[in-house]
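Every protein chain of the complex appears in place save one, which is left out.
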Amino acid sequence: MSDLLKMTAAQALSSLSKKQISSVELTTAYIEAMEATHELNNYVTSTTELAKQMALDADKARADGNAGRLAGLPIGVKDLFCTKNVMTTACSSILNGFVPTYESTVTSRLWESGGVMLGKLNCDEFAMGSSNETSVFGPAINPWSARDGEALSAGGSSGGSASAVAAGAALMSVGTDTGGSIRQPAAFCGVVGLKPTYGRCSRWGVVAFASSLDQAGPFTRDVEDSALIFSVMAGHDAKDSTSASMSVPDFSEAINSGVEGMRIGIPGEYQMDEMDNEISDLWRQGRKWLEQAGATMVDISLPHTKYALACYYIIAPAEASSNLARYDGVRYGNRIEAETLDLMYEATRASGFGEEVQRRILIGTYALSAGYYDAYYLKAQQVRRLIKQDFDTAFSDVDAILTPTTPSAAFSLGKPVTDPITMYLNDVFTVPANLAGLPGISVPAGLSKQGLPLGLQVLAAPFREDRLFSVARTIELQAQFSLAPARAAGELQ
Amino acid sequence: MTVDKNAVKKIARLARIQVSDEKAELLSADLGNILNWIEQLEEVDTTGVEPLASVNEHALPWREDIVTDGNITEQVLKNSPEVAGDFFVVPKVVE
Partner (left out) sequence: MSAFVQGRTGDWEIVIGMEVHAQVVSNSKLFSGSSAVFGASPNYHVSLVDAAMPGMLPVINTECIRQAVITGLGLNAQINKYSVFDRKNYFYADLPQGYQISQFKHPIVGEGEVQIELADASTHIIGIERLHLEQDAGKSLHDQHPSKSYIDLNRSGVALMEIVSKPEMHSAEQAAAYIKKLRSILRYLGTCDGNMEEGSLRADVNVSVRKPGEPLGTRTETKNLNSVRFIMQTIDYEVQRQIELIEDGGVVVQETRLFDTTTGMTRTMRGKEDAHDYRYFPDPDLLPLKFDDAFIADLKKDMPELPDQIKSRMVQEYGLSSYDANVLTEEKETAAFYELASDGRDRKLTANWMSVELFGALNKAGLELSSSPVSPMQLGDLVDLISDGSISGKIAKEVFADMFETGKNAKQIVEEKGLKQVSDEGSIITMIDDVMASNQDKVDEYRSGKEKLFGFFVGQVMKASQGQANPGMVNQILKEKLKG
């Protein structure tokens, strides 16, 4: 069993199909790893009994010759996906005890393909945060350690999803990305994180944060696995009116096709003053790798990049203020009793939502309210169009864009950031893709001086995830990044 | 942009979130800072720019008019903090 946790999903599938291992063995290894890494706080609910059963079923299906594409692979799920008969809280106290009677489309697809559910993963409350610190369960911890030994943030909002895959507590996981919530924690934890094109993965059954930005995506150990699980997650869903009816291509060719002849854009505006030097260096290194692999690097301009964050921090809270109105203590979740209906609402929501969630609801309410709508919400939507147009223009010339994923490596959990804007700056490189609906991937590309993983981000035109995989795989091969976090389970250490 | 305490209370009331006077004070500073920062958007010339609500370019899908759902009262009520018979229950609403 020593090698079980080291396998990628593709390797595990190969061993499973050769009957060298069983899903029960693999799953058991992961359940043990979950226990061993318990202190990382990445699972908020573990479903070990269910996992064992699903593993048995997967083994049986494989024996019967009907193994699905993910048959027997242990997967963790961000606690934002509604999972049938398994508590789903969005890591908020307002949803304490909520047990959905339904399964989200994305997770349904995973289980239908034979995936094995390990449990629900920690995240920022309602996916609002960049450090996983707004979770009612406390932050997920990054399995990587800084030289000074302080606990590091796994990033957010899908911190648990990234941490679990990095720590060997899940072979793969799924998360959601509204402003960078997959790519940023992936970069912090040294794993591959994919945010697909808006509309690729159904939002049905996923607790909504900002409907026009939210997108589900996977965390994996490498790019090949990312394509594998993504091809299962993606696809049209009639229950989601914003779901794209595009067919999902086979990405196996894209994985190995390289970047020869590709034109890859380097946006000047992403060279920011506040960015760490080591990030600039990594970015430069990435350019070199791609050039060596035969790509042409092109300097491009995305002039409205600078305004993306401010734009995002109007649009996302505005949508959230409305999406979170349903948490009112009537049909599910926690209720604080009070004399009148309105007092009940106010008490329930004041006690059920954490500080950051309340802050965003208030900002969003303000931005939509009479007298401010035009100045804030409408203005942000106009800027959003300009941001999208920047990308449209860029992609008429280049096949992909290369940027850093984050302006710094994982930060310490020891000194909480008190200024919300400082925290928001974490998403400066990732937010534009959400506003424009583009696919983006973060691939681990190197280590900081502190010995922490750093990620490079690749963006492509809508529905061109194939290009992300080609470019990211090329980087991955050149970078030879090795996933060796200090606080991983057993063999990963 | 300043958001004074009363403005905070008004928004909080719209959002049905109870805020104490103390908290309203803190939020007033917080929200003011964030909105000030957001005001950088004013630098962008958006004359004649059509607002973008959704990046989707496909058509809104239309559903056929057939009854495919409902009759799941138990599921609907299952997670509610308070039910009576097949009703949800809330503090009395006075119209």
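Lettered A and B in written order, each chain numbered from 1.
By definition in this document, contacts are C-beta pairs under 8 Å (C-beta built on N, C-alpha and C of every residue); 3 or more make two chains touch, one makes a residue touch a chain.
If you're wondering where the values come from, they're calculated on a predicted model, not measured in any experiment.
Note on the undisplayed chain: of the listed residues A:15, A:122, A:220 or A:242, the one touching it is A:242. Contact with the chain not shown here comes from a single listed residue; of A:205, A:286, A:404 or A:432, that residue is A:205.
Looking at chain A, the residues touching the absent chain are 81-82, 88, 90, 95, 98, 100-102, 104, 203-208, 210-212, 238-242, 318-319, 321-322, 324-326, 328, 330-332, 341-342, 345, 365, 368-370, 373, 377.
What chain B contributes to its contact with the hidden chain is residues 13-14, 16, 53-54, 56, 58-73, 75-77, 84-95.
The rule we apply is simple: only the chains that are shown with their structure count from here on.
With centres set at the average Cα position, the gap from chain A to chain B is 24 Å. The touching residues of chain A, when paired with chain B in their complex, are 97-99, 101-102, 198-199, 212, 238, 241-242, 244-245, 304, 306-307, 310-311, 313-314, 321, 325, 328-335, 337-347, 349-350, 353, 358-359, 361-363, 365-366, 369, 376, 378-386, 388, 419-421, 435-437, 462. Against chain A, in their complex, chain B makes its touches with residues 3, 7-8, 11-19, 27, 30-31, 33-35, 37-44, 46, 49-56, 58, 60-61, 63, 72, 75-76, 78-82, 88, 90-94.
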